[in-house]
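Before any comments, here is the structure.
The complex is shown incomplete by one protein chain, all other protein chains being positioned as in the whole.
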Amino acid sequence: MTFQTVTAPDAGEHEGTVRRRPSRARGTLGVLAVVTVVAATMPFVLPESQQAVAIRVLIFALMATGWNLMSGYGGMFSFGNAAYFGVGAYADVVLLVGFDVSPWIAMLAGAALAAALAVGTGYVAFRYKVRGAYFALATFAIAEMLRLLATDTTWVNGTIGYHVPLLQEESWWKFQFEANAPEYFWIGLALVVVAFLAVFFYLRSKAGRYAVAIRDDEDAAAALGIPVMRYKLTTMALAAAITAVAGAFYAQYYMFVDPDIVLGQAQSIQAIVPAVVGGVGTLWGPVIGAVIVGPLSTVTATLLREPPEALSFLAGRGGLDVVLYAVLVIVIVLALPKGLYGTIRQLVIDRWRSR
Amino acid sequence: MSDQGLRIEEVSAGYSGLQILHGISLHVDAGELVSIVGANGAGKSTTLRLISGLLRASAGTVTYAGERIDGRRPHEIVRRGVVQVSEGRDLFGPMSVDENLRLGAWTVRSGVDELLDEVYALFPALAERRRQAAQTMSGGQQQMLAIGRALMSRPKLLMLDEPSTGLSPKLTWEVLEAVRSIRDRGVAVLLVEQNAAQALGISDRAYVLESGTIVLDGPGSALAEDARVRKAYLGL
Amino acid sequence: MSSVLTVKGLSKSFRGIAALSDVDIDVTEGTVLGIIGPNGAGKTTFFNVVAGAFKPDTGSVTLDGKDITGFPAHKVARAGMTRTFQLMRPFATLSVLENVAIAASVGGGSQRAARRRAEEVVASVGMDEWADTVAGTLHTAALKRLELARAIATRPRVLLLDEVLAGLVPTERQPVLDLLASLRDEQGLSLVFVEHIMAAVMRLSDSVVVFDRGRVIARGAPAEVVDDPAVVEAYLGTAPSTGETTDE
Amino acid sequence: MSTAEALTARWRSVPAAPAVAVGLVFVLIAAALLKSGSGTITGQAVLTGLVNGGVYSLLAMGLTLIFGVLDIVNFAHGAFLAVALFTTYQFVATTGANPYVALPIAIAALFALGALAQWALLNHTMGRPLESQLLLTLGLSLLVSNLLLLAFGGDPLSVAVAGDHGINVLGAVANQTRLVAFGGALVLAAGLYLLLGRTRLGRAIRAVAASRQGAGLVGIDVRKIYVLTFGLGTACAGAAGMLIAPFTTITPTAGDQFNILAFVVVVMGGLGNVAGALISGIIVGLVEQLGGVLLTGQSPLFGVFLVFILILVARPQGLFGARQ
Partner (left out) sequence: GCGGGSTGTGDSGGTIKIGTLHPLTGPFAGDGQQMENGVKLAIEDINKAGGIKALDGRKLELAGGDTQGKPDVGQSEAQRLVTEGVTALVGTYQSAVSANVAPLAERNKVPFVIDISGDDGILSHGYEYAFRMQPRNSVFGTAGAKYLQEISKAAGKPLTKVAYLHESTAFGTGVFKAFKAEAEKAGITVDPEISYDAASVSDLTTQITQVKASGAQALVVTGYYKDGVLAAKAVSTVKPTLDAVYGIANGAFDQPQFPTDAGAASAGYFDVNYHLNDKSPEATKFAQAYQAKYGQPPRTGAALAYDSVRVIAAALERSKSVDGSKLRDAITDTDLTPLTLNDGPIKFDDKGENSTALPALTQVVEAKPTVVYPAEFATAKVTYPAAPGA
């Protein structure tokens, strides 16, 4: 029952196709190892005043990785990742402050809780076929509802929020170090690496492959016997867990959590921006995007702290740095249709193909 | 004479760094019915997309009525009378048959009602469904609507991409009959068809496209007799 | 021989307009049933309802003695009946091999085993040279084969094929027909296929059902059906023939 | 395809949706009556809700047009609203004229701004996935509001309409200026409806919404329609900005608070559906006000989001959206 290969009146026919090399696991993992080692030296390399920026990069990378899994690979465009981020952050502080639980355990609890939230809301949304832009806005509404709920609930301190209590000395168990200690960076880095690996192996697993297939065509996947709902929810749960870990790390580093900060729409947006800048639906995109977006606002602010001569009439009027930041974001979006990593990869593929 | 028609010279084109057409040349004179036949993936649709401005050529020229049209955008090409019925039909799904047809006459400012009557006369099945939304119609009716919509712009050159695909045998006939009668009204037609035998049967001339290169051309009836064509495309 | 798929009294309407009314169909194990009918007759809708994309308004679907009426699509597939789509629906960002491997892994088993099976299936449909090609950039003929390969990879007992030949040049049709015949003859698969290319219907079908306006208007052996005046009137037409209506 | 779809949708298939919405509003009114025990308060909440809802509709109509036709989630809409507020302010400050004289100016200025944004920026990202345009409009929003900050400073400004006073409507009061804005919403909705349904431009817009490629193939200049549509949508923000200027505190970020509610309204009404946006805006306004009476101490937005989720579950395509 084998086809004779048809179509081909002459050779060279396959010139007209895009090929895809099976991705090599070793290569990616090797690059990851090298990047990790190089990144781990950052606390020694970066000027101290930039350490906070480096931490922000890590948090962005975690959040964007979570968002990218759900929206980029899973095709479920989320505009409400603040919900998972906030659940992670709140689980951390509530358990730590209220019950003296180690932040590490709280982190796991937060991840589990966020995953449960994702599964619950996702189930309802998919059950009722809420899709596309409607789904995006529904996730947003859920995040906003959580924010408002936290705001009005005295049990989680309402708008006052939580402080992580200061300790007299450093403690791994309590996840607290001296201000600006390199441990924060290393732990953040480790979390990013773990999240990266989680996504990497998930995508290579059966579930991950189904998730991508479902993104490409849900009905076709169902027709082949894939239980669409189950794998959409699995993907959402993992993405939510990663985002929650980002939230817990955030809480431990910034030591302050309130509803607007961790559940506000700014977090939902912050999860998206690095992924888009780096390249949606690529493994490295969110990480690269975070490295660009994280320092961007600081760079523009530094650049314009003392406005140049020509603009000195604007001195004392804030906003110029944000204007520059906005212009840069616009330029990046216009110039890099597939994000930085996506665009570069495309160029490489094109070059390789045209040879 | 030929500068009244379409002339493609040494055109190459492709998708994001991937070349599909390798310097093809062809022409369609006024009032001619010309077909392009070729294997799946040979680049037939790509050729039509290129002419109608949906795709840009990376090299070569396309002229119509003596004027360069490559690099122009689709609506500018439509205004010159070169109109395509695409493979996917691209109907305005939620709109009624009537509205689809009237939109087809976008570039025509007068006599739209008469045109409409002509199209309904050509496709009575459409006349019965004036108010029906395009997306609720069956495949064949949608195909007729797509052709009808293209006719509404009083094209001078009509390009059809596989108009009979998915149609019942009965409708296939009706559509190809319609194509012939369109040509008979003086409209030039460039036709891409899987049913190469039928297509060649009604064509004045035809080209054979293989892997983005034109390998044969000649009168339709002559190609239909050509041994290579018969073997490769007619399944004989 | 026993029937593998039995459909009784199936009806489905959209916004009050009946797309299927009271359809009965019976597929004998190891045979090919051809479905023909004018455009808009309800053929695709029939597949959609039987394969679980839509729920029927009334009627029942029995596969291998098991009532699968109203099963969601993925359960129908797991029960042993897989369908293909009239408009090709590849997983556009994945390679051909990955597309098929995903289908192959659905029943269970390791990913490695799924990949091996996918390689076999891809080869069997003559696509091994395309294995690493991204599905979104394939042309019609390749997509049709991919659609078929994916369906085969799920190891179905019954295959529902919606116009697998449409859009193929005549030379491309032959090998697909050969493959379908071998699925039936060598693997004992049962096929239900919708097709407008009568030559293929005549060649492959063991029996034929004709739909019109959501109803079955004729059924029987291929040769009987095409002579039925109602079928000629509704479907085949009596247009002046140049002798090339049915290729080959 | 939604604008065209929405407008072409057969209404007889939809009556359940408005019925549910109206029912919901009545339940809320009854509950508010019980809770407050006062007809005056409930009456006031209903009137305020209606009138505020009109404001949400004003903004949502422009958004829904852009969303429905161009598939752009326009985050800069709020910033554009702020531009309209400042345009009005600047006009009044320099001429001393009645703010309503600024209406045509605000509309024209914002039309030009929107058209420019689409022509210079967004046209280059059409056909890319949702998040590209989203990020672009996000950047645009930051850019616009901070340019306003640079130009006008962050201090709140206001424009006053001479002799604005409360008007008694069946025992409840609403300011003249707010009633005018409500009227403006109705007029705008009617205008857009006629424009889309009855004019050549409207047909072109609906055609582009239904099929971009198809529109190009019948000779419509798709990019021009994009520019006009975005301009029109933004001009709606221009009208909205002028109409709400008399009762809003004018700051560079004044539009942000409406952004999110406007999106909720857009989705609730069905993407691209102008009439849906009008009705949903009013529902949101009512839910917000009645919710404020019912759940004292809770943010009334909670009720709004709750209703939003319920509506999505009941009708995933929005109250008045057609099924895909």
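Letters are used for the chains, namely A, B, C and D, taken in the order the chains are written, and counting of residues starts over at 1 for each.
Just so it is clear, contacts are C-beta pairs under 8 Å (C-beta built on N, C-alpha and C of every residue); 3 or more make two chains touch, one makes a residue touch a chain.
None of these values were measured; they are calculated from a predicted model.
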- Note on the structure: Displayed chains that the missing one touches are A, D
- Message: Can you say which of A:Gly110, A:Pro182 or A:Gly208 touches the chain missing from this structure?
- Response: A:Pro182
- Task: Write down which of A:Met255, A:Ile269, A:Val327 or A:Ile344 is the residue touching the left-out chain.
- Result: A:Met255
- Could you list which residues of chain D touch the chain missing from the display? 36, 38, 40-41, 44-45, 47-49, 51-52, 55, 146, 149, 153-158, 160, 165-166, 172-175, 178, 247-249, 251-253, 256-258, 261, 289, 292-293, 296-297, 299-301
- Against the chain that's been left off, what residues of chain A make contact? List them. 43, 47-53, 56, 148, 151-152, 158-161, 163-166, 170, 177-183, 250, 254-256, 258, 260-261, 266, 297-298, 301, 305, 316-319, 321-322
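By our rule, only the chains that are shown with their structure count from here on.
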- If every chain is reduced to the average of its C-alpha atoms, which one ends up farthest from chain B? A
- Item | Distance between the centres, which are taken as Cα means, of chain D and chain A, whole angstrom | 31
- Task: Specify, in ascending order, the residues of chain C that touch 2 or more different other chains.
- Result: 137-139, 141, 171-172
- Message: Where in chain D do residues touch at least two different other chains?
- Response: none
- Taking the complex as given, what residues does chain B use to touch chain C? 15, 18, 37-41, 137-141, 162, 165-174, 177, 194-198, 201, 231-236
- Message: Going by the contact rule set out above, which residues of chain B touch chain D in the complex?
- Response: 52-54, 73-76, 78-79, 83-86, 88-96, 99, 102-104, 106-107, 133, 149-150, 152-153
- Partner chain B, residues of chain D touching it in the complex: 1, 4-5, 8-9, 203-204, 206-207, 210-211, 213-223, 322
